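The other protein chains are all here in position, but one chain of the complex has been omitted.
In order of appearance the chains are A and B, and numbering begins at 1 in each one.
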Amino acid sequence: MNKFYHILKTLFLFSWSLFVVFPFLWALTTSFKDANAITSGATYIPWVDYEPSTQGWTSLFTTGSQGINIVGPFIDSAAVTLIASLVSLLLGTLAAYGLSRFEYRLGFVKNADITFFFISQRIMPPIVLAIPFFLMLKELGALDTIFGLVLVYVALLLPIAVWVMTDFFAGIPKELDEMAMTDGCSPIGAFFRVILPNSVPGLVVAGMFCLIFGWNDFFFAFTLTFTETQLLPVSIVSLNSSVTPWWSLSAFALISVAPLACVAVIVERYMSRGTMSGAIR
Amino acid sequence: MLQVDQLTTADPKVSLQDISFQFDAGNIYTILGQTGAGKTELLRALIGLDPLVEGDIKLDGQSIAKRPVKDRSMSLVYQQFINYPHLSVLDNVAFPLRRQGKKKADAQSLAAKMLTVVGLGDYLQRRPAQLSGGQQQRVALARAMVKKSRILMLDEPLANLDYKLREQLREEFPRLVTGNDDSVILYTTTEPREAMELGNTMIIMTDGRIVACGPPADLFANPPTKDAASVISDPPISFISGFVRSGALYFGEGQLAPNNGLHLPMDGPVTIALRPDAIEPGGAFNATIGLSEFSGSETIVHLDFDFGRAIMLVEGIETFEVGSHMSVSIKAEHIMLFSSDGQNITTRIK
Partner (left out) sequence: MTPTSTFGVNTMLSSKHFFLLPALLTLIAIIVFPLLFTIRVSFSSWDVFQSGLDYIGGKNYGRVLEDERFWQSLGRLSLLSSISVCLQYTLGFALALAVWKQVRGGRVLRVLFLIPMMTTPVVMSVIWRTVFHESLGPANDILGMFGFGAVPWLSSATGAFISVLIVEVWQWTPFMFLLLLAGLVSLPREPYLAAAIDGAGTLRTFWQVTFPLMAPITIGALIIRLIEASKIMDTVYVLTSGGPGTATETSSYYIYIRGLRDFQIGYSAALSLVYLVIMIVSLTVIAKLLLRLLVGKVG
């Protein structure tokens, strides 16, 4: 019986791993093909099945009509994601700390309600906000700018930061802040000098979620930018609709998912330590 | 120096009830009370961590009730060993000095000195988490003392330590915790022995109120109320209902003749308090042995009388068989009497 379980488990893990890596491997091998290799049907192994070429990769770094420039969108994507994540993390951490340490009251609205208000924003489908965002950014003259996107992404990411950090602060003893105050800090000073330096694990988890949701967003980038500002997901989709060869598409895709795939390593570390469990309930 | 007027708080668990007190400079006050008596709440209210519903706090005649925590010149050592996890031991102790605006080098050298005093001179660069509980509490102590604040508060600083460390640190405390003529030390504890050893004035609290205060020895010998007697006695004191009639004290089947060093009140019901020192082997009272345990070089014997249970101490290690009978005497010169409303009405004949 035990043996049977073991075989079943191994088989399951093996086939799932295969399923997970398959699209990446396919993209990798496709990125080294040329027109001949593509049109002769699905092939997998370079040199055996087809003669590899590097044009898929070189085209990404050549500008002009021959090439697809990936550098611009990459920088834009990185800028928008990083700035929005930082702003959300800052505002969200402050708010979460406030909610975990002070009592707020506005009529019948109390701390739990405010926390819920923040977190519940995740339920909002992007499409509900797309049109007013569009009109709002147009009024601000921020359509098709990094600034405009950052503004929108902060709304998207702030709930995540508040959510993760509220739970994190609930686990830091209140006595630590109090001690800082008896040692001569103001409440704000206590937060920056003592609580913040001790919040690194929470900040990392919250920051990663912000990066993931920011970097991977497509819809807002798609509806709120056109030519000046181009994020990676939008540019790959516009390539997709044109007659772009698969080799460039594949290389492009691999480059744009690579940075966050690395984040998986960090996420795994925190998950195994159990640091994340508090952030989930 | 520190004056408290009608302090009242509204904590959901234990709230302070109308506390007024005058703390004088140069003294060490031990605040004795059971868990939930309001000791911690009193400290927190004084330092400004809990809001006051009513009352005022004055330092040198000036009201500080509305001052922020950081401007009250008070420091607090918590029962839990709380230090700044992200700072080294040295920087932990230097932290309050830096907040006072001292230069980094000055702060660190003062901190290092203080750490040497508490015996951690070799651990300056460690993180608090790398130290034992006792060492962590020493760090906290050093951090609280290095500030030279006017009021140093220690909230059951030994409560969470292992027995051995607790004994060791308690022995060192009088050397470590030294104020100056201009400062006050407040030390809370649940242990009478600790309270009596460390302070020169003892305050007894129950239910968010101060019920007694005075020199420890006086309070122990002559607790003003039943509550105070109960808090200050360890091993526990036994209270027995009895009555006085025509010059004799009756309780259970037994009675005590007068003129045994005790002056009896008027006829009527009284509560008789028996401490271990009031009972001796051999005498007119019969008891059953309920339990016998060793404590250091003494044997603690729990005795069941017809009027209730009381405790007797016997020098040296002796084995008493549970369930066997023994006769003891109750010494009138060591019992205390309380009126039905809990006031101490013992008067001794000189």
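Methods note: a contact is a pair of C-beta atoms (placed from the backbone, for glycine too) under 8 Å apart; a residue touches a chain by one contact, two chains touch by 3 or more.
On a predicted model such as this, the values are computed, not experimentally measured, just so you know.
A.B. asks: Using the document's definition of touch, tell me which of A:Ala78, A:Leu91 or A:Val204 contacts the absent chain.
C.D. replies: A:Leu91
A.B. asks: Tell me, which residues in subunit A touch the chain that this view leaves out?
C.D. replies: 5, 9, 12-13, 16-17, 19-23, 26-27, 30, 38-39, 41-42, 44, 91-92, 94-95, 97-104, 110-112, 114-115, 117-118, 121-136, 151-152, 154-155, 158-159, 162, 166-167, 170, 174, 177-178, 181, 186-188, 191, 212, 215-216, 218-219, 223, 232-233, 236-237, 239-240, 246, 249-250, 252-253, 256-257, 260-261, 263-265, 267-268, 271-274, 276-277, 280-281
As a convention for this text, only the chains that are shown with their structure count from here on.
A.B. asks: Under the definition above, what is the set of subunit A residues touching subunit B in their complex?
C.D. replies: Against subunit B, subunit A makes touches at 173, 175-176, 178-186, 189, 194, 197-198.
A.B. asks: Going by the contact rule set out above, which residues of subunit B touch subunit A in the complex?
C.D. replies: Residue list for subunit B touching subunit A: 47, 49, 68-70, 74-76, 78, 80, 82, 84-86, 95-96, 99-100, 143, 147.
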